[in-house]
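Just one protein chain is left out here, and the rest sit where they should.
Labels run A and B following the written order; every chain starts at residue 1.
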Amino acid sequence: MRYLPLTPKDRTDMLKAAGVKSVDEFYTMVPAAAKLPKLIDLPLHQGEIEVERALTRMAAKNHPAGSGPFFLGAGCYNHHIPATVDHLIQRSEFLTSYTPYQPEISQGTLTAIFEFQTMIANLTGMDIANASMYDGATATAEAALMARRITGRANIHIHGQLHPQYREVIETYIQSYEGVAVKNSAPDENAACFIVQTPDFYGEPQKLDALRKQCTDSGALLIIVINEILSLGLLPPPVEADIVCGEAQSIGVPMSFGGPHLGFFACKQDYLRQMPGRLCGETVDKDGRRSFVLTLSTREQHIRREKATSNICTNQGLFALAFTIHMSLLGEIGFKKLARLNHEKACALADRLAKVKKIKLPNKTFFNEFVVELPMNAAETVKKLTAQGIIAGLPLEGGKLLVAATEMTTESDINTLAEVLENMCAVAGVKEVA
Amino acid sequence: MSLADRDRGLNIEENLLFEKGANGACGVDLPEPKNSALRTGFEPRQKVGLPEVSEPQVIRHFVRLSKLNYAIDHGLYPLGSCTMKHNPRLNEKVARHPGFAQIHPLQPEGTIQGALEVIYTVQQWLAKLSGLPHVTLNPAAGAHGEFAGIMVIHRAHEKKGKVRKTVLIPDSAHGTNPATAAACGYQTQTIPSTKDGTVDVDAFKNMLNDNVAALMLTNPNTCGLFEPRVKEIADVLHKAGAYFYCDGANFNALVGRVRPVDFGVDVMHFNLHKTFSTPHGGGGPGSGPIAVTEELAPYLPVPKIVKHGDHYHLVSEDKDSIGRLKGFNGQFGMAVRALAYMLSHGADGLKQVAEDAVLNANYILSQLRELYHVPFSGTCMHECLLTDKIQKAQGVTTMDVAKTLIEYGIHPMTTYFPLVVQGAMLIEPTETETKASLDHFIAVMKMIAEKAAAGESAALQNNPVSSPRKRLDEVRAARHPVLKWTNQGT
Partner (left out) sequence: MSNVPANLKYTEQHEWLKLDGDVATIGITDYAQGALGDLVFVELPVKGKKVKAGDSFVVVESVKAASEVYAPISGEVIEVNEALVKSPELINSASYEGGWICKIKASDKGEIAKLLDSSSYQKLAA
């Protein structure tokens, strides 16, 4: 087997050196009932040809975004990834290295993390950022728990339209705690935090002044959640926030059926010691040379154990690097340009759909995603469009459809969608509206 | 930087991209926006705070940074309990197929049947390897899997009408265990270890009562030993109405040879980035699937995958489930990689993985036990534990041994863990090392022991001197945290 370097002679020599006759002697402590008498009932080993064939067959059953018009968003976006990004993250020294616990030989990873943290802090307008979280939903849940620790208060308040899956994850995280309520109202004296997604789940960017005031008056922390991080290239940074967290998958990370993605987490300086996740800081070595090192580990599980700020061990290292590389390519100029392009594509989509009779566009504002109100059932519509090779967006209740446009959306895609919808809308009303 | 502080030979000194000056360069070519009226409701953002560099500069920067890193592809990485095995490149190739990389989790089911098949197949393999029939791939990492597993247990007790308050955890456990128990609302009680490095079963039995919800046990444990009385532990635990959670971080010793269900496990997690070769990526992503008994299956997180004939179906709502653990699905990209690995090794290969891993660790143990203190007698499993007891008397600590390994071109083993011994050195070579690689490691460790015995502690305390950085001032980093670059100079 190609991944097993030991030869039969090696094994014989090593068994002899270890003073045993066979490998079985290392397993004497295992209870007889747990020792398998023969191989587990699974296929035997295979070479690359067969393995690649098997996986390619499975991949071929999926419809990738590039194979037709594609308008799905809802927290996971179809963006372009420059060839450089994937090339660099496949370098052995990045791909196959471990968490940088030995900083003397991990300055590559640590420097990149420091650059990542700087970018996230700058993007969000916060003082500090960590080395990444699993994803936007878990980052949001961790932010809520952090707010509870800081304020000593119980409840989690949510404003408006938070991604439903983010809400579900918060509920999962708090289910074993007593006396915690998740509320949809303005924060009061029992509110630990007020969570606001912007742009919200329906794509509307949120004005934060009034929400900031509500938090200041009630003493709750303002948590801003952003799951299309590209929006920060066109919208102002949420400096009103105490914590900014969310999903950075849009930059450098493939959609990959929902994972791995890239959570980010940033906050004001005051809350540093309550932050979950890994932190990379600057220092010097014995010779006074600038160096980077994982720091403030006393928050984390391997030191505080049951008193840790979180049980998190891993971050999303390789994809934080992918983000950093992609952002480096985009830079100050390109990031803002890309954001504006996305918005203009969404405007073009909106303009074209506005021409379709019986379609309504309820959004007053949007970045690159908005709701379309169809005169027929959205879920049924999506099914029919799928059959024609069009991934039309996320059906919500009734006739509501959530659509996103990115720099990958072409004029042809927009026209195709619009034309098919035109035909469907023309006969709608003849059938029942769900 | 003066010229003296720049590159020497192939030794790199690389500054930050932010320090390369903002000169209006851009590493992508995008169409010019029309700059039409905005419909965002806000004025356009002014400053973001990003570098301005071209593609060649970006590639050069990150390639130069990469040369400052050690990696598995570079050499032995004997980190105990981390299982730093070879990361096959076939895994990377298949994961990048557009049919896997460019699919959205919310696409209509008919368009992602292949993705569901991948997840379902990995679940089947893990079920067979553990003997626990129901699996979820949703947890994003090992600690996340622990959280899921303990929450499943919590839900099971809730359904039985009595929510118990305590989880028992050995003192040798990884820090994620008590942190997870606390995150699930439990109190933890610590079970002492015997002088043999295993769980004190009598102490454990005394701690059992009807308020104990579960035991979290790593087996083989963090001392590299199989718990010999594990069946007895499982039996009394079950009699007390509690569940057995097995931390599967050390599954590399057992895979294909021993099934955890057969020693009484109710829930276990796997680390795909350990046992199943998915790359560590400098700190993630990981993936922490869990497997459970039939009884606990209803409580698994959503989404769940069910199969009807040839069709796979995602179930996103399930009132018995503990709920959703993260957005969308699990770490699908890591599942693809793990599947390629499983298919490549097969049942026979995986068994050989466990045996070679255990043999490699025992070989190292046999060659070093004269020169280093070995706290527990007998053989080990896939990792061996030494301490610095002998060297400390010579003025040399585990830290010095580790930093001297760096000096001699080898990444250190896990140090100061587990906490049950002083000055722990936990060594896990994995099965993908050649005998020559192990012999080299052994030779360097022997040399260090000899230097310590010869009174060369000062030199050892000075190590490393040849690596890109010498020992760092970690106190300064913690006292005066600087966590980002700013224009004023950091």
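FYI, a residue touches a chain if its C-beta (ideal position, glycine included) is under 8 Å from a C-beta of that chain, and two chains touch if they have at least 3 such contacts.
Bear in mind the structure is a predicted one, so any value in this text is a computation, not a measurement.
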Omitted chain's touching partners, listed by label: A, B
From B:238, B:307 or B:479, residue that would touch the chain that is not displayed: B:479
Selected from A:90, A:175, A:190 or A:297 as touching the chain missing from the view: A:297
Where the missing chain touches chain A, by residue: 273, 297-298, 303-304, 307
Hidden partner chain, residues of chain B it touches: 416, 474-475, 477-479
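The criterion applied here is as follows: only the chains that are shown with their structure count from here on.
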Distance between the centres, which are taken as Cα means, of chain B and chain A, whole angstrom: 20
